[in-house]
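Excerpt of the complex: some chains, original placement.
Should a chain be cited, it is by its letter among A and B, assigned in written order, with residues numbered from 1 in that chain.
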């Protein structure tokens, strides 16, 4: 078990500390749960009350932190980031399977697996697939024909990649994600009977991408569904055929992106939102949670609601919607008063 | 095939029956589909017409049932519950694999599997994992390092548990569910490039929990994502890192719960609803279908809409929203009449 004193932690972060410098820290915890031998963090002054009451032995706090607290204090420019670093020190050792192929894995003779890669139990790797250096495929992955996986990737158990999918380097894919399933495309006749349109494209994923559990990314009708570098995708997200996601975009859980839509670099789609097909969400745009985008979104704008509109406007409309009972009352009041005005007129002869 | 007479069924339910007591019943069905050798049930008088027309040989009905029907009648305090019991008698035998480990399963030498547990074909159980008495793991499950599964659990095929997950007793997990995937947490720099925050916590699940197919529950950033005793979670639900779900809460399909939110005991989140991060939904609260919760919800309240508000208020606002065309007409009418009043004034000199 890792042990470090408050002083050692401060030194390693290049920060100074006040309080009980020799206290030995053995783990990390949230401000409410922490015990004396643990370190916690405070992101901002909203947590002043919690900081005053925490049982933690040490707190990572912002540089301007001046509130009372019983714990030792290490002030840093970004407590959230510093805590991520410290948490890493105390984390249980990461599970890193050794290089090599588990005897139960089934690897096609002409698949190319780098000798430094690790292929877990019961993986199936189809003909023509290539697995790059140091990539780790945990148990029960399926890698389709002619798929390519770059270097230093990690696939958690039960990921499936359909044929000809491409992954860059340092890609992380969580359990149950499906890459390269057929797009949802049909022609339809007069009786409403549908015939499948062959989905002959593929999925191309850049470097440093993370894809959440049970997320699905469809292959292109033709060409490629493209996920840019640094894109982060949460769990249970649906990305349809021919979608293009720009570098460093963020897609939160339960989002659906319909076919042929483009999401610009660094755009953020918040949880349970959706984007209709054949649209463009501009670079750096934000789509609010549970919003539904039905037309193009300009770069660097913040839209919300359904149909999504500028967030300011949506907020204003939402507030007024909630005041509809009051609006109704005013209307009834006006009706009465107008009628009164009208009747008084009639009463008073010219 | 199970056979029981109407009289035998009534006796076993501790109820009396009227009608053809010797009729042999061989199965259960819904009131519209049932045939003469089947038993059905009627929950309340809304189904009086269906009861009059059903082909079923026997009906389970409420104690105060007085409507005409041709079938034999067994009156019980709770027909729904009684039917669940009766349906169990006529159900095809449950599939209960024998204790022991299938030869194709891959079990780490230091994993502990109780001899009364059943480990199906092609399961993978990693080092340090423990499987309790009488628990059944069907085919192709993945149990991560140092995970613990209690007694009398059932994991349907292709469930994955990441490392250090903990399951209580009598937990049921359906196909494709993912327990313990990484939380969705990053630090972000000025260019919008994200760096992964290590997710070093785990998932702890209580007793008598049921988790639906393809549902995902993320491990905690640190500490634990906690699912209380008796919690029931439907299919395709996303539960983010550090969420805490109180005992006997119910989470319906396609719900998303964002990070660090607490759901109180016996609360109910209806289908496709969502709860933002760092919130509390109080004990016994109900969140309506397709609602989005953006602030704390008091215990035992019923909220709906997006942003969710008291259900009464939401219903009232919804009704008024639908009357906006009428409101618009009233405004136009008022405009005309006010203008008329104003112009008449001008016409009439003092």
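In the analysis below, a residue touches a chain if its C-beta (ideal position, glycine included) is under 8 Å from a C-beta of that chain, and two chains touch if they have at least 3 such contacts.
As the structure is a computational prediction, the values presented were derived from the model and not from experiment.
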{"item": "Number of identical chains in the entire complex, 2 depicted", "value": "3"}
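Operating definition for what follows: only the chains that are shown with their structure count from here on.
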{"item": "Partner subunit A, residues of subunit B touching it in the complex", "value": "106, 122, 124, 126, 140, 142, 144-145, 158, 160, 162-164, 176, 178, 181-182, 184, 186-187, 191-194, 196-198, 200, 214, 216, 218, 221-223, 236, 238, 240, 242, 254, 256, 258, 272, 274, 276, 292, 306-307, 309, 313, 316-317, 320-321, 327, 330-331, 334, 337-338, 341, 344, 348"}
{"item": "List of subunit A residues in touch with subunit B within their complex", "value": "28-30, 33, 78, 80-81, 84, 87-88, 90-92, 95, 102, 104, 120-122, 138-140, 156-158, 172, 174-176, 210, 212-214, 230, 232, 234-236, 248, 250, 252-254, 265-266, 271-272, 284, 289-290, 318, 321-322, 324-325, 327-328, 331, 334-335, 338, 341-342, 345, 350"}
